[in-house]
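Take a look at the following structure, please.
As you look at this complex, bear in mind that one protein chain is not there, while each of the others sits in place.
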Amino acid sequence: MADNPSRAIQTPPSAPFRLAKLLRRVRRWPIIPLLLLSLVVFSGVTAPWIAPENPRKGDLRARMLPPAWLEGGSADHLLGTDHLGRDIFSRIIHGARISLIVAGVTLGLGGTTGVVLGLLAGWYGKWIDEIIMRVVDIALAIPLVLVALVMVVAVGQSFPSELGGQTGLIILVLAGFFWVRFARLIRGEVLQLKTLDYVALAKVAGATTPRILAVHIFPGVINTLIVLATLQVGFVILVESTLSFLGAGVPPPTPAWGSMVAEGRDFLAGAWWIATMPGLAILLTVMSLNLFGDWLRDSLDPRLRQLATN
Amino acid sequence: MQRFLLRRLLLTIVTLWLVSVLIFFMARISGDPTTLLIDDYASASTLEDLKASLGLDKSYPEQYWIFLKNAVRGDFGVSIVQKQPVGSLIIQRLPATLYLGLMAFVFSLAVGIPLGVLSSLKRGSLLDQVGKAIALIGQSAPPFWIGIMLMFFFAVRLGWVAPSGREETSSIILPAITLGWFNVAANLRLMRSAMLDVMDTEYIKLARAKGVSSTAVIWQHALRNALIPPLTFAGITLGGLITGSLVAETVFAWPGLGQLAFLAVRDSDYPLLQGVVIAFAAAYLGTAFLVDVFYAYVDPRIRFA
Partner (left out) sequence: MLISLRRKQIVLGGCAVWLALVVACGSAESPTAAPAATPQAEPPTAVATSPAITAAPVATPAPGVQSTRIPTPTPAPVVEPEVTQEAAGVLNVAYSQLGPPKFIPKLSGSPQSSINVSVVWESMWHSDPQGNVIPRLVKEWSVSPDGNVWTLNLEENVPFHKGKGTMTAQDVIWSMDDIVSEGTVSGRLAQRQTIFYAEGGGMTAIDDHTLEVDTTANGPRFDLTWYSTSALLTGALPVMSKAHVEALGEERAGVEDPIGTGPWQHVEHKTSEVWKLEAAPDHWRKTPNFAELNIWEIAEESTRIANFQAGKMDSIHMSLESLPVLEQVEGVKFLRLPGGGQTHINIHGQMYIDRPDLGTPRNAALPWISANPDVNSAEWEQARKVREAMSISLDRQLIVDELLGGAGEVNNVFGWMGHDARLGGLKETLVYEYNPERAKQLLEEAGYGDGFDIVMALTTRPFPGTVQMGEIACLMWEDIGIRCAQERSQMSAFRPKFVDRSHEGVNTHGVGPLPEPLVTYSSSLVSAGVINYGIEHPWLDEKIALAMETFDDAERFALQREVAQWVFDNAVILPMYRVNWIFPLGPNIDTWEMACCDARVLFDLEYAPHRR
């Protein structure tokens, strides 16, 4: 619906990453967002080694301690402790890992599905397109949070633990919605790309369809894909927190940022740090992702107007 | 044109029907409302009787057939838990959600558009930076957390507005901000690029060359033309705003559809859940349909896309 065919991409894509062009813009690199994001990734990867305390282990006697710099705070707990006496700082570090895994797997699954279906729909058109677009419509028409809630209530407890238990189910439900964003965008791109001369030439030259899709079309959409994926990471983190708020998030005691904010919200009037510290982690990370995504879009393809709306 | 409209309408109806099938069965795997209704000291036969009286002892296909038969006549049944017709429950709560959605929409435009204009005109100024930062916060923090923080700051600490409910005129402000803030950044970006595009056109250049003052150019000519993309986008997001109201309504005890939807899930209230989801889906599909029609009307090429 938002596809606007009048805005065709004129230039056929060259090297996917346009490395040279990127390097030329080096001075405008978003340093702070990148630093923050590196920090988050670093925390996520090295969490078990750098976190001062076990994120699942609490000491009830040290419950709801404020951050170290406030009166009553303890130097042992930089950002304070939560309602079960767990170290918030350690939980945020481990939470980076969980949140990144959730976002990563969601987008990996959703993105792959979306790209494949988008390519198929855009390339073949006709009834294939029709069916895929109908499914897209359904996915868009049903409120995601409601379906996620219903699914978690219904099968959250019996979802096989080999697939990640309730967390796995949440990832699956999220992916079941996020693929739509990819499919729609990629389909639109493909519709435009397939009219281009070099694609027609490849066809004439006898290239098979999978080959055309893989070699000629896919590189053309990769920039779009990277930008969209970057912008969506933050959104997945936010949606996970909303699900936790409604009682269908990553189950305790796993320290996902979203569920930490959700669990701490009842104490916001007094022990505000329990929800606010992970909340700030989300805020800074998602903000950095958005800024980085904006920058990527501007650098890779300033014409990607559709992505402006995230 | 007529064929296109008919086709789109038909597809919309088919989609809506598929949604109804999906939610019907999904609701039924999610739990059992009757076990919630009875009290702890009831006997097993009470439970059986209750199920029978609600028609829940019939097979799923049979139940769906009854549901569908009634639904096409506009009857979505009676809420199992609330004991009121689903239709009237939805209609009772619709105005609150529409009002909230509208105000959130107004907020996101009222903040996003000036900031977007500012951003396109005064690139990199401090004001521009602060504006963009404010816009980005709404897109980067969990909405319920923003909502509660706003409540403690503006309602408790400053005492400017009511903390929750909808008894007072000021009650709308905080939920509308909580709900609308997310879209501010998008509107800002759209407005900025649209402004840049418009300012770049021959038409504006001509106006400038003719000596029209730059303020007049911006406000009278450029802005008017640049408003189209954000407004179109807003039309699409309106459906999303309604579904997004779930969080804002829960935090601010705002008695709208979002809250009703939450009740429906919490209680596994099948008829209510079906009704609410179908209402949401209809709202979304209806908006999408109208946007499509609008596009087709404005730009006939779209039909072949």
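The first chain written gets the first letter, and so on, giving A and B; residue counts start at 1 in each chain.
We adopt the following convention: contacts are C-beta pairs under 8 Å (C-beta built on N, C-alpha and C of every residue); 3 or more make two chains touch, one makes a residue touch a chain.
The model shown is predicted, which means the values in this text are computed figures rather than measured ones.
Interface note for the absent chain: among A:P33, A:P55 or A:P255, the touching residue is A:P33. From the set B:L11, B:L47 or B:V212, the residue in touch with the chain omitted from the display is B:L47, counting the whole complex. In the full complex, chain B touches the hidden chain at residues 30-33, 35-47, 49-50, 53, 79, 81-84, 89, 92, 119, 123-124, 126, 129-130, 132-134, 136-137, 140-141, 148-149, 151-153, 155-157, 159, 162-165, 192-193, 196-197, 200, 250-253, 255, 259-260, 263, 266-268. Listed for chain A, the residues touching the missing chain in the whole complex are 25, 28, 30-33, 36, 56-58, 60-66, 70-72, 83-85, 153-154, 156-157, 161, 165-166, 247-248, 251-253, 265-273, 276, 280, 283-284, 287-288, 291, 294-295, 298-299, 302.
Keep this in mind: only the chains that are shown with their structure count from here on.
In this assembly, the C-alpha centroid of chain A lies 22 Å from the C-alpha centroid of chain B. Within the complex, the chain B residues that touch chain A are 11, 14-16, 18-19, 22-23, 26-27, 29-31, 136-137, 139-145, 148-149, 152, 185-186, 189-190, 193, 229, 233, 236-237, 243, 246-247, 250, 261-262, 265, 268, 273, 276-277, 280-281, 284-285, 288, 291-292, 295, 299, 301-302, 305.
The residues of chain A lying in touch with chain B in their complex are 1-3, 5-6, 134, 137-138, 140-147, 149-151, 153-155, 191, 234, 238, 241-242, 245-246, 258, 261-262, 265, 268-269, 275-276, 279, 282-284, 286-287, 290-291, 294, 305, 308-310.
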